[in-house]
Every structure is written in structure tokens, then in C-alpha cells.
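Of the protein chains in this complex, one is absent; all others appear in place.
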């Protein structure tokens, strides 16, 4: 292959599309996700957080890459494995940690925890404890956008496992029939909990199911930031111009177990290691370095800043306020206007 | 086209596959369905039956043709528009009428009515009041067959409207992943109640959705008895030999409104008439006459016999026994063994 | 039917319950662009029970949207739309089919505000035609209000008159939280005086439909009318019955019911849903733990649906839910000290 890295026309999509600052910020977010989840895991192990959590370490390019074409007005719906989506959509880790620690300062004032982080006013319609639960909700958001003549689009994240829920079928069909501005982004990490797509899903690639809804379907290397931005970017443009929904499948892998109770019995060490070798952050860092967007030192600085932000976020959360017990039924309904 | 009607190798599938007696019986069943439903409609209009009913007049080739490859051990699941399936699977019209009249002699002892007729011991697992409700049940029957080493297969009837239910997706996926002996027969009569497939379904033909489950999908002229028997027959053979499920779409049309409350606002007279001209019974009769299976006189005799059977069935039902009011909670649970 | 009509208001006319609902939706569609209707066959067909009627002609197919037959997806789309700016009114063709959408209703719509610590609002209205009497058997005749009444985050109402049908639907629309309306199919054709224009019937308030001193009947939906007929009958025997129309299953109007039971000392709950764990169980328990307990001079009676699915045969179908003679009988026995 000829060295065409510096020929503008042949540079990868992400490099030729986004400003250097934007790309650096993407790298920052990927690091932030990684460190955030490591911090959360550590806090959990040390007994500071209760409940369970689902880590997306290894899937950072999918979250950040997919959100590259979104503005603050655009919406996302996320999943139980949603920390990455949150951060990609602009959430601040300190409020996320506060939520994990069950504090009033958290995004949900301590009521929701890891599985329910949302920031509706900024377009993050929320993680979801129900597999597939966000699919029709995303379609509803796209309907509101179209009906009210707004220009925003919605990205609906969901897993390979979720693609076998009836909600997937109903949501994609409605979105297609009504030509709504929604992009279905399937994060295919090969397993729904312990069950591989081979054992659960009749097709090899989830994107093949796009045919059933007469919408475009594409499968991409979800650990390749560039490929993700290109595929999702095209789908976002399509949605925004009124041409309707698309289905994009990001092939990726979660390095950690499904949740804290996972013994990893259903997959091999080799498989895990082969995917760790495909670290999406390292691949993206290399892409930026190769195209002279950053140098190694600057990359290190970005990572260190993410680390510092995470450390500060944990301290912020620890110092947070506990909800009042007497408030247990607060927020069930809207509060009466004063 | 050369006249090859008498060349055995080129005769239509149904003609070369089934004995004359069997074909005549199929014609008898089609007439029985037609007259049964006319009789039911008439009884309803005269206030003898309460509730509602969904008539399948115009769809007789789909019901009877699909069941041609089944034995008494095979199963079907049916729909709200299920009288035809019942009769095709061997139900006796007098017990069906008795059910409509709410009598103890009915298939459900008067508890179920038109929407719940079943005869589980003979493999008719029942009509269903819930659109899509029978889809997973059919897959369950196929699982039981496979698991217990039986050789029976299950035909799952459902409508074009039902294909947008999540149950459709989940059922077809499970059937495919587990390679179960079930044949999904979609009776596409162009409308789910008032909503056309164009307005409700992202694909043109429902059979296109087979791709999403990696199973064979075929769309056939559902008013052509021969085409139906050929397509469903092949799918039944496939299922029986352990190769898994198929999706067959029978294009057909209901001549009557959706139910008794339909004002037919969503379709034109022309459309209805064009389909009445495609009367599946008349087409089948002609096929049999053309291939010298019967002559016109014998066809008339068959029809007259169906008429007589229906008339007798109505009288049987009228003379039936009303359930005891005190039995209102009977059959909720199995009765204690004596 | 024996409806005690409200004093005729200026500008009120006779409408059917279905027409009253349609009028409410029409007003809402006119007043607020964010309002849309969604459901199966609510457009050109006019709805299975002709409730939406001609609204699609007036407001077009974008605002009166026929959905595919996808209850879970459809309800979820309504939830997502409500979360992001619309005010959808979602019609289930029969409340029985809402079983397919319980996830979106009870896990999402009802809980989102709470899970998000107050930072989200799901102002969706879901219309549920319920009840038996149409000969449509077990899967088309249920009264499932108790399920919804058990879910914090939802409000659940059951209008029994055309006036309340309109008023409660408009109140639901103004509510920032999800509201479920159980409409009774056998009431759709019932006529009554309905005020013109926009007005709301408060959610959470019962209505005393008839005053009395000997026994309180709390009834809901169509049972209100049967209770009133029973009260007429019982009046002939000199038994004075107070009939309370529950109207709101969640929240329940404790004050009105407690005050009435303190006055009469006797309570009969009449409801169509299955007796066990039905609405009457809650009313009974609410009274049995309240200050009204000490005023009770007889056991609390419940008349609810039979412990069976709704049967097809018309006589069995009638026997499966409370009817006027059964109410009369129950009150007579209660007043006569025979329970």
C-alpha cells in the first residue's frame, strides 16, 4: 500500500471529517470511559457501591464513535451497559459517580444507580434495566422530533441479545413505516450474558435483519473508531435529511464479565485476549498519531487528565449528600407547583 | 401453452400428488367452510349468536391447501379468523355451531365461542383471540414434538397484521435457532382490520422477513389451492425431515368485513370485486374438472352435501344444552380425580 | 340507564360516552399541537368502538396515527414521544391487549420520573376499553384496573358517565404523569349531559351519586349504574343506600369513602374485576385499617367478578360479574344482619 496518509482525499473518514480538537476530545472521552469504569469497578470491589454494574470496557470506540455526528439537541437511548454512551453524550463523571454512590448529587439523585443514568434535558434519555426497553422509546423520540418539526435525530443503542426481543422488531418496523429519524446501533459483543449470538440468533450478523424493515443495514468493526464514525455518520445524515432509519452493527467485545456475578464460563481466555489485543483506544490513539493529530506525549497527557477527572469524581461522590429517608416517595409524581 | 393436462409429469402438484378422493374431500371442505360461515353469519344476523365473528370467506384455499400435508397427529395453531383452519383440520361443523350457540355440545362447552375453538386431542391447538398469540404456542408444540422424539409437525397460521407483533419475531427466531418442525403460514389478506400492509409493514411481502431468521420464505397465490399445497407441502416435508422451519405467505383476501362492526371504509368495491373474481373454490373446482377428477354434476353434489351438513349443524346447535349457571367457575382448574 | 345527571350546565347537551371522549380528544388536538392520538385502527376505521370516529378527517393521519399491530412497540413509542415533547393519547383496542405492553407501561412510563430522580416527565394517556358484556369471551372482556392500580407512578381512572369520561380524559391530558383510563365498553353508547368546552374532572376524587344512610356502596364503572338500580329497588324496602362512584382507582379517595362509612356503618364494594385482589379488596382493607373501622357494624362485603375467565355463553357471562339482583340481595342480607 502506498503511504497516502497525508493525501487529504485518501485519509480515513474520521480524520478528514473532524477537526483535530474534536478528535482529541474523542480520545479523551474514550479514556474517560475506560478510567471511569475501572474506578467504578474498584469502588465496587472495595464495597463503596452496592448493586451490580455492567462494564463496557473494550467497547469505547462504539460509544464515542457513534455519537460523533450528534449535537446536543440529538437524543440517545442506552442500555444496562451504558456508561460509555453517557460519557460519549457529554455526561460529567462526577455526577455519574455520585449516582453510583447513591447521592443526591447524582444524575438521578441516587434513585436510579448505574442502570438508570440519564440526562433528558441534554438528550440522553437514559440507560435501561430492561433489555430492549429503550428501542421503542427511541422511536418515540424520533416521532416527537419529526412531528414537532425539529431537526434532531435519535441514536438507539442496544445489544446483540436485545435483538431477539419483540421490542426490537416492533420498534424497527414502526420506525421504517413512519420513516423516522432514528439510528439503531447494535453493539454486538458476541454474547447476551452467557449466550452467544450463534446460540440465540438465527442470523450471523444482526445487520442482516435490516432487510426485514427495508432499511439499510451495515456491519462494521466496532473497535475501529473510524469505521464506526463513518457508518453511523452516514446513517445520521440520512436520518436528518428525512430518509428514515438505519441499522448499524458495531462488532465489539466486552473485556469484563457480563456483570459482577459472571464466572466467564462460556468463553475462553484466548478469545478474551484476542480482543484485548484489538483495544479500541490504542487503535484510535495510533490512528491519531499516524495522522499527526497528536503525538505520544499529548496522548499521555489526555489519558492522565482523564485519570485525574475520575479520581476527582470519586472524591466528589464520596462527599455527596445522602437522600432523606422521608423522601422515599418523592419523585413518584410531579411535585405540585408552588 | 401446449395442452399437457394429461401428461402425468406436467400435471399440477396437487393433481399428481393426491388421490382423487382426497382432492374431492378438499373441495368438500372448502364448500363446508364457505357454507359454514354463511350459516354463522346468517345466524348472527338473526340474533341467534351473540358476540362477534371473523369470517374467512374467500380464503378457503389457504386453510384447506395448507393442511393437505398434515396427518391427524400434526398440529395447527389458528387465529381469530379460524373457522376455515378448524374445518380443514377435520372439525365437525355441528360441534362448531354448538359452540357458537354457547352450548355444552360445543367444542369448548360454550365457554369459548368463535374465537377459541380448538380440539387439542386432534391437533387443533386452537383459534386465538390475541393477534400473534398462537405463534409462540406453535413453536412450543414443535419443541414438544422434537423433544419427545415424535414425528409430528405444526402449522402456525397467522395474519399479515400479526407479522408486526413482537411475538412473530421471537417465535420465528426461536424456531430457527432450535431447528423446530414448524411451518409459519401467513395469510396475507392485505389488511389487519383497516390497516393495509403498506401502512403497517416495512416490507412488501411478509415472506421477505424469512431472511431475518435464516429460513426459507415463499410468497404464493393463496387463492390457488395447487400453489398452496405445493409450497406448504414442501415446507412440511422439510420440517418433518428435521431441517427446521419455513415461512410461507399465502396472498389472499377476505370478502367480508373484518368483523361484524366493519364499514369497509378502507377499501374499494372494485378491489373487493376483483378478488371475488378470484374465488378460490371456483378455481379449485375448475382445476378438478379440467383434470377430469370430477365433473360438474359431482361438484354440485359435493356442494349440496356441504349445505345439508351446515343446515343440520345449525339444527343440532339450536337443540343443544345450555351450560348450568352454577358451573361458571367449572374448568378453571383441572377437576379433582374421583 | 339510571344515571343521576348533574344539574344541567349552561352549554351542556346530551352526548354518548364515546362522543364525550371524542369531543375531549378533539378539543385537545385543537388546542395543543403536541397532542397526538395513536392506536390500532383509530383512523379511517374510527376505532374498534368508534371512539375516535371522524377525528382523522379533522386532524389528519399524522395526528391521528394508526399503528401497526404492535402493542409493546406502540405504547413504547408513546412513552418515548411523551418523554421528549409530545402528549400522546394511546388507545389500546381492548384493555386485554395491554398485557403485551405492561413492560413499557409499568417498567418505563410509571417509573421513569422516579428512577431519574424527578428529572423526567412522561405525560402519556392510555385509553383502555374494558369490561364484559359483549360476548367476546375471555381474552376480550377483562377488567384489569387492579393491575394498574398496584403500580406507583400511574394514575388510574374509570369514568362511569359521559360527563366524567370527557372531564377525566382532559384531566389526564393536563397531568404531567402517565394516566390510564379504563373505559367500559358497555357504556360507550350511554347518553348523558356533557358540558361544552374544556373542563376537567379531578383525578383522585370519588363522587357521591346518591345519598343514603343505611349502607354505603362503592362501585366503579358500569357497576355504578347497577348499584343505583339496586338502590332504587332497596328504597322500596325502606333501605337507604349511599352510592359512591369510585372514579379513581389510583389514587383512591379515602376521605369520601371513610366519611360515608362512618355515617352508614356498612360497606359493600361492587366491581367487575376478579374478586380476589380486585379493587374492592383495597377499599375494604383501606376501611378496615382506618378510623371508620370502629363505625362498622357489619362485615364489609365485596361483590366482584367470579374467580374465572369471562365465559362466552351469554348467561354464564352475566353470571361472571355482579348484576343488580345480586347487589340487592347482598345489601338486604347485610342490613338484615344475615352476614
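In order of appearance the chains are A, B and C, and numbering begins at 1 in each one.
FYI, contacts are C-beta pairs under 8 Å (C-beta built on N, C-alpha and C of every residue); 3 or more make two chains touch, one makes a residue touch a chain.
On a predicted model such as this, the values are computed, not experimentally measured, just so you know.
Colleague: Can you work out which residue in C:40, C:66 or C:103 touches the chain that's missing from view?
Modeller: C:103
Colleague: Just to verify: which one of B:174, B:193, B:215 or B:251 makes contact with the chain not shown?
Modeller: For the chain that is not drawn, the touching residue is B:174.
Colleague: Quick one: which of A:162, A:206, A:228 or A:287 touches the chain that's been left out?
Modeller: In the full complex, the listed residue that touches the missing chain is A:162.
Colleague: Applying the definition given at the start, please give the residues of subunit B touching the unseen chain.
Modeller: On the subunit B side, contact with the omitted chain comes from 75, 77, 106-112, 116, 118-121, 125-126, 128-130, 133, 135-145, 147-148, 166-167, 169-171, 173-174, 177-178, 329-335.
Colleague: What does the interface between subunit C and the hidden chain look like in terms of residue numbers?
Modeller: Where subunit C meets the chain not shown: residues 72, 96-97, 99-100, 102-103, 106-107, 110-111, 114-115, 137-139, 146-147, 149-153, 250, 252, 273-274, 276-282, 284-285, 287-290, 293-294, 298-302, 306-309, 311, 339.
Colleague: On subunit A, what residues meet the omitted chain?
Modeller: That gives, for subunit A, the contact residues 50-52, 99, 102-103, 108, 110-113, 115-116, 128-133, 161-162, 164-166, 192-195, 199-201, 261-263, 265-266, 322-323, 325, 327-329, 332.
Methods note: only the chains that are shown with their structure count from here on.
Colleague: Specify the chain with the shortest distance from its C-alpha centroid to the centroid of every protein C-alpha atom present.
Modeller: So the chain sitting closest to the middle is C.
Colleague: Taking the mean of the CA coordinates per chain, how far is subunit A from subunit B in Å?
Modeller: Centre-to-centre distance between subunit A and subunit B: 46 Å.
Colleague: Note the residues in subunit C that touch 2 or more other chains, in rising order.
Modeller: Residues 67-68, 70, 72-73.
Colleague: So which bits of subunit A are touching at least two other chains?
Modeller: Each of 166-167, 169-170, 173, 177 in subunit A touches at least two other chains.
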